[in-house]
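Only a portion of the chains appears, each positioned as in the full assembly.
Chain lettering (A and B) follows the sequence in which the chains are written, and residue indices restart at 1 in each chain.
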Amino acid sequence: MLWLYNGALDVESILSDWYREYRDKNFGAFINFVGIVRKEGNIEGLSFDIYEPLLRSWFEEWQKRAKSKNALVLMAHSIGDVPIHKSSYISAVLSPKRRVALSMIDEFVEDFKANAPIWKYDLVDGKRVYAKDRSLKLPNSGILSSKD
Amino acid sequence: MAKVEFLGPIGKEPMEVDIKNLKELKDIFRDDKKIQEWLKISAVAVNDTLVNDIDIKIDKNDKISILPPVCGG
């Protein structure tokens, strides 16, 4: 249950689809995180590259973890350009009772930020500028470097 | 030949290399100053699994991916 879209996410339709799909599956808690592109400095928006094979295997590991707690994770992400005040990222957790969903949405979003193979660019004057300062190194980065 | 792909902002075309392990790939890149700047902050995946050991063996159909720092959402 991982969806990738070109451009901004249609938040209303994604949340509605998810709710309609799962409301009668006896989950008592449905928590959504919606990330919205903020206006900061002179950026016109953000842009994203995704390495889909690794993103899907990262997500499937999370789905296993969720299922072991009778929960479910859902996620949608944009590829390419997303203007200011549009959404680029939505994730959700469904669980029978609230505690699992409340804890898992936090862990899921933080792990996503640290480990999902997605690259972010600021859009400035129509050009992509890699958001290097806000990016995080993946585990074991540097193993091919000769600068020891 | 194994394939090496450079993901996200690196902006380098994929290349094919004839190597037996990742250590030999490290040697190939030794004198490329531009790619060294990326390698020191990049992770490495072999066939879409992140690896932590440059002694790992590489077969001729393997795909090696270079992943610079990430920032989703």
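The definition used in the following text is that a contact is a pair of C-beta atoms (placed from the backbone, for glycine too) under 8 Å apart; a residue touches a chain by one contact, two chains touch by 3 or more.
No experiment lies behind these values; they were computed from the predicted model shown.
Recorded composition of the complete complex stands at A x2, B x2, labels matching the chains displayed.
Keep this in mind: only the chains that are shown with their structure count from here on.
A straight line joining the Cα centres of chain A and chain B is 25 Å long.
Those residues of chain B whose C-beta lies close enough to touch chain A in the complex are 7-9, 22, 25-26, 29-30, 36, 39-45, 48-54, 65-73. In the complex of the two chains, the chain A residues touching chain B come out as 35, 48-51, 53-54, 57, 77, 88-89, 109, 112-121, 130-132, 134-147.
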